[in-house]
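Here the complex is missing a single protein chain, while all its other protein chains stay put.
Here the chain labels run A and B in written order, and each chain numbers its own residues starting at 1.
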Amino acid sequence: MGWRIVSWSIWALGFALALLIPLFGNPMMIDITFRICSLVVLAVSWNVMASAGLISLGHSAFFGLGAYAAILTANLAGAPFWLTLLVAIGAGAVLGSALALITGRLRGIYFAITTLAVSEGLRVIAVMLPDMTGGAKGAYLAAKSFPGVTAINLGMGVAAVGTCLIAWTISRSRYHYAFRAMRANEHASQMLGIYPLKYRVAITAISGSLASLAGGVEVWHGGYLDPALAFDLHITITSQIAPILGGLYTLSGPVLGAIATILLGDATRIGLGHIQGASLLVFGMVLVVCVLYLPQGIRGGLSDVFRRRSVTCASHVSLAKSADVARP
Amino acid sequence: MDLIPQAFSDAVLLAGLYTLMAVGLSLGFGVIRIINFAQGEMIMLGAYGAFWLFTLFGIDPLISLPLLVVAGFALGWVIFGGFVVKVLDAPHINQILLTFGLGLAIQHIAIILWTGNARSTQPTYATSSFLIGDVLVVHGRLVAFLVAVVMVVALIAWLRWSETGLATRAVAENRGAATLMGIDVRKIYALSFGVSCALSVATGVVVSFILTITPFMGFPMLVKAIAIVILGGLGSIAGTVIGAIVLAFAETFASYYVPEGSGWAEGIAFILIIGILILSPRGIRGQAVETN
Partner (left out) sequence: MRHRSSSLLLAGFAVLALGAVPANAQDVLKIGAPVSTSGRYVAYGTQAKNGIETAVEMWKTVRGDKVAGRSIEVILRDTQSNNAITVSLMNAYIQTDKVDIIIGPDGSNAAAAAVPPWKKLEDRPIWLMPGGSTDVIEKEVGPDPYFFHTYAWSYYYHENNVNALKALGPQKKVALLYSDGAYGRAHIEDARSYVKEAGFEIVAEELVREGSADFNPTLAKIRARRPDILYVLVQTNDAIQLTKQIHAARLNVPYLVGTAQAQLREWQEATGDSQTCWTGVTTWVPGLNYPADKKEPKLFPSALDWEKMWFEKYKASPDFLEVGYYATTIMALLAVEETKSTNRDRLKEWLEKQQYQTPLGDSKFLKSRVALHQAFGTMVVFQRQKKPDGSITSVLVYPEQVATGKLQPCTQ
């Protein structure tokens, strides 16, 4: 199919940009690419969880944990850049698995609440242990070896590309069907012989480790970390908005949504920055509007525009009923 | 130590406040099966309502309470009809994100309208106090406690003895059967949502002279309410009361007796959530919570 080739080339172009701009772009493009890549990692990771029916309301927990893992190993153990990122990934995987095990076979809503609680709980711990984490005052990255700004930006690009590839691999694997089943109806899927717990743990470990990776790279980029920053609600919110805006359960949706969210955020900050509270208000409204009127996100909206509408009863397709084939 | 009577008094008064804070959330979930993540913002609106009536017109919060409660009910009814009803049959993710988004939007509208500055109402009873033996009781907190008791008792009475209350309980137990019995389920939902918002607004009014009012005050209260509701068991009012008592006592006694306890006290809510989920997900008196 001709379009398949076009689609693959667009993806390849996107990956190339993510990897080349940090090396050759001007400062403004490097900065925006970094932020987009960071959000892509978070958005795709959130989407991967959501695709298995697990809604994370505290994605900042993974992000913050990864950031602290990275800064602590760098400051206290003098670890180099790549090693701190490995530690961050490991920490995220552990946290994800723990969450899945704790919530066991409980309904999705409990997972959501637990992620919320864990995010806040980790923040409290970070504040209450100032000797280790710098506490509320925060801590500066004091690494023995600094890999250079380009390496860090490139690192985030690699993370974004890698995350997309991992998501694609999952969608192509046979586990994908298990996740779809879990999302639709966990009880029924159990009766079919699929054991949700095992898959839950796998999914949250993978997804969590990716989000933690984003946190780890960010702390090298910013050079400063404090609990409020690490576990910022803003991170949780944008991790959700991006995939919803772009199109849930798809591959390109979170990526499109991440780009759109960053641009939207910048636009409101620049255009409405003089009105206090305007930018986050816009995000809140976007969430509401998307849930109500644009359940398939930008991606879905565009699909509707290009596709001849087939004669079906439901023009408002609820998310659970949308065609569940993995779409690039 | 002889601080125990004081600690006990503090804990009891706090429990009343926490009950009022959580009972709205519990009702919403028990009946409609939706966790309203904008609940914290309802509390915030109640607090601001009391503040502006006090500051602009000199109306005491206790007097503005009935008025604001009615307004809260109306607001809840409107939010339900305008937004929530559209996601009743949608997957959880839609419901969660919808109310989350609403809460975020309301919070920032509050910032735009009223700025981020902190406020407080100052009726005289807010800071006056009296002594029972060695125990100091602050009037403001006692008033909050009494208001909480009155409202929770009224709620329980309504659920037990009024026709709409019974209908609500029927819907909570078995929606299908309730429909068959001729109950208009949509209306009951709207009613419950309205009542739950009204209770949150009441919490806000009461909190306006105890805590600091800012547009950001809602979120921490939402998290605590969630902890209480999980502890007591989703969908059970009695469980919520018990949950509130447990949390209030745990926090207060930790603050008194654990070194740096105040710092860790806020973490107790989270520990409770996780602990309950590991040990006994139904909570103390809740409904079945395994995968549907």
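The rule is short, and it goes like this: contacts are C-beta pairs under 8 Å (C-beta built on N, C-alpha and C of every residue); 3 or more make two chains touch, one makes a residue touch a chain.
Remember, it's a predicted structure, so these values are computed and weren't measured experimentally.
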Original post:
Which of A:160, A:259 or A:291 sits in contact with the chain that's absent?
Top reply: A:259
Subject >> Touch list for subunit A against the chain that is not drawn >> reply: 1, 3-4, 6-7, 10-11, 13-14, 17, 21, 26-29, 31-33, 35, 127-128, 130, 134-141, 149, 218, 221-224, 226, 228-229, 232, 234, 250, 252, 255-256, 259, 269-270, 273-280, 298-299, 302-303, 305-307, 327-328
Subject >> Residues from subunit B at the interface with the omitted partner, ascending >> reply: 3, 6-7, 10, 14, 17, 108, 111, 115-120, 122, 126-129, 136, 138-140, 210-214, 216, 220, 251-252, 255-256, 260-266
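Assume only the chains that are shown with their structure count from here on.
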Original post:
If you average the CA atoms of subunit A and of subunit B, how many Å lie between those two points?
Top reply: 31
Original post:
Which subunit B residues qualify as touching subunit A in the complex?
Top reply: 35, 83, 86-87, 89-94, 96-98, 100-109, 111-112, 115-116, 215, 219, 223, 226-227, 230, 260, 263-264, 266-267, 269-271, 273-274, 277-278, 281, 289-292
Subject >> Complex contact set, residues of subunit A against subunit B >> reply: 50, 55, 57, 102-110, 112-114, 116-118, 120-121, 124-125, 127-128, 185-187, 190, 196, 233, 237, 240, 244, 248, 275-278, 280-281, 283-288, 291-292, 295, 318-320
